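Dropping the structure in here first, questions after.
A protein chain is absent from this complex, but the other protein chains hold their places.
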Amino acid sequence: MNASEAASIRLERCAKTFADGTRALEPLELAIAAGETVVLLGPSGCGKTTTLRLIAGLESPDPGGRVLFGEADVTALPIERRNVGMVFQSYALFPNLDVRGNVGYGLKVRGLPAAERAARVEEMLAMMQIAPLAARRIDQLSGGQRQRVALARALAVRPRALLLDEPLTALDAKLRDQLRLEINALLRRLGITAVYVTHDQAEAMALGDRIVVMSQGRVAQIGTPREIYRAPADRFVADFIGVMNRLAGEVRDGAFVCAAGRLPWNGKAPVREVLFRPEDAAIVAAAEAQLTGSVAAAIFLGDRTRLSVDGFGAEPIIVETSGRHVFAPGDTVHLRIAEGALLSL
Amino acid sequence: MRRAETPRLLLLIAPAAAVFAAFWLLPMARLAAIAGGGPLGLAAYGAVIANPRYLQSLIATILLAAAVTGATLIIAGVAGLFLARNRFPARGLLVAMLTLPLAFPGVVVGFMVIMLAGRQGLIGEIVFRLSGSRPVFAYSMAGLFLGYLYFSIPRVILTVMAAAEKLDPALEEAARSLGAGHWRVMRDVIVPGLAPALVSSGAICFATAMGAFGTAFTLATNIDVLAMTIYTEFTLNANLAMAASLSLVLGLVTWLVLALARSVAGPGVAAAA
Partner (left out) sequence: MRRAGGFYAQLAFCALVCAFLIVPVILSVSAGLTVNFLQGVKSGLTLRWIGAVWSLYSDTISLSLLVALACLGATLLLGVPAAYVLAKRQTRWTRLAEELLVLPVAVPGLATALALILLYGGFRGFRTSWVFILVGHVLFTLPFMVRSVLAVLSSIDLKTLEEGAASLGASFAQRFFGVVLPNCRSGILAGALMVVTLSIGEFNITWMLHTPLTKTLPVGLADSYASMRLEIGSAYTIVFFLMIVPLLLLLQRFAGERR
């Protein structure tokens, strides 16, 4: 598979209102480069699956919306003519065909001669490492195996784009981790344009060249994983990705003053709230402390301890430490925030 | 708790078991005995095959049942699938009307056939206005065919609709994503998905048509199906043994077909048998 077959995808002014009146998607603009892997991330109901289905051709955008593959306007084309490969959450493998039959189905529909079809199917089975399963029936396969067959089937037709709808949600945690790595490697190697829908932010960070964070039918932020994590555009993104600590206070004399202490702040506009990630707060000795609080709860997680620290305001601050010190509720902790780690929105 | 429960459970099911044994098992056993005890003995069972008149009757019944089953599956399959997958204003009304005849007894269905194809029937009237000849086919095999179609269609439509609703839409979308057009999807995904329901309701349709009596009785006289033959043997010829053996053969064939259906489709077979 070469990258030149992969298409760029563009959505212009695409909104979606369903027949019963639900507004699933507000007008959306999205540009995906050829060969890029974009992850649509958000909680249920945010519109990510609707967006995927618009790209696929399973739904049509409200009038005025356009879907383009490369330079071609495919808005009016139904899915069967868009030449996309789709992997469904439930895999949707045909129970009346065996593995070989499933993988070769798209080629059969396209009228490929039997010999060529067989060759392509074997190639796909080898690539997904499921050649020994070729003659098995679908109900004899495990979840992970079905997942691979679904991928093989979608890729066999050399699609212009690969669309994945929460493909790993139905699997257990260990399998999910393993397959995530495999899918990531696969997408890189093939250089195919991929749109991946998930509600799991760890998955999104691991797989996406760029992440589109969505909420309630709107795009909250588009960016690389680092951008999303380090510079969230709004509260929703800040809270949805990882854990974000909040401090309420005010700016006075070049510092941000809050209930627990003072933090150096040279931001321009006056802010009432600053944010920082737990890993940017270090536990230090009293002399170097910027903030001081008391432990409300300490949870030992094995490789680290998560502390819930009071004294900073309405919500406790989450801090993680990998030291061996055992913290008890009521202990005093002194924190120092890393340089440049403070954010404001 | 299990060990102590058993006598109580036996007690609870005893009345039903007793009624069933007394009024069905025992009589059936007697029927089988009588069938084997007539002038021909056990050969009475074989007489069904040997006697040309009975054989003809059996074959005619089987052919009729098969024809009805085939026609019903096609008609009700198309209609049921359409109704299950489309929503439009009059849909509820259509469904209600199509399933209304579900519990009409055979007699009433026979009367409906007379209304359609009898001497003063609607079809005859329409054809008369168009061409001058008035076909009256209610009292023949064609009329019986129509009648069996009448009560089979609602049942199969219900089964098809229920099965169509359970189909996984993702399978269809997957086929479409691989390039399959409408008819391809129908052939490769929908029909295989509906196959168990079609087989089971087809079997019930066949079994019902085999054993139906009321419709044939109403349309009377010269229709030669097995149920009527049995009836005539019993009432007109007082040939108990023959009637008994014929009805047991009929019962056996019907039961076999239904057992086959249940094994293919599982317990989800439509309750209205």
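As written, the chain order gives the labels A and B, with residue 1 at the start of each chain.
Everything that follows uses one rule, which is that a contact is a pair of C-beta atoms (placed from the backbone, for glycine too) under 8 Å apart; a residue touches a chain by one contact, two chains touch by 3 or more.
This is a predicted model, so every value here is computed, not measured.
J.: Can you list the shown chains that the hidden chain touches?
T.: Across all of the complex, the chain we cannot see touches B.
J.: By the contact criterion defined above, which parts of chain B meet the unshown chain? Give residue numbers in ascending order.
T.: 1, 5, 8-10, 12-13, 15-17, 19-20, 23-28, 30-31, 34, 75, 78-79, 82-83, 86, 88, 94, 96-108, 110-116, 120, 122, 150, 153-154, 162, 165, 182, 207, 210-214, 217-218, 220, 227, 230-231, 234, 240, 243-244, 247-248, 250-251, 254-255, 258, 271, 273
We adopt the following convention: only the chains that are shown with their structure count from here on.
J.: Compute the distance, rounded to whole Å, between the mean C-alpha positions of chain A and chain B.
T.: Distance between chain centres: 55 Å.
J.: Over in the complex, which chain A residues touch chain B? Could you list them?
T.: Chain A residues touching chain B: 56, 58, 78-81, 83-86, 88-90, 92-96, 105-106, 109-110, 153-154, 157.
J.: Could you pull out which chain B residues touch chain A in their complex?
T.: Counting only chain B, the residues touching chain A are 168, 170-171, 173-181, 184, 188-189, 192.
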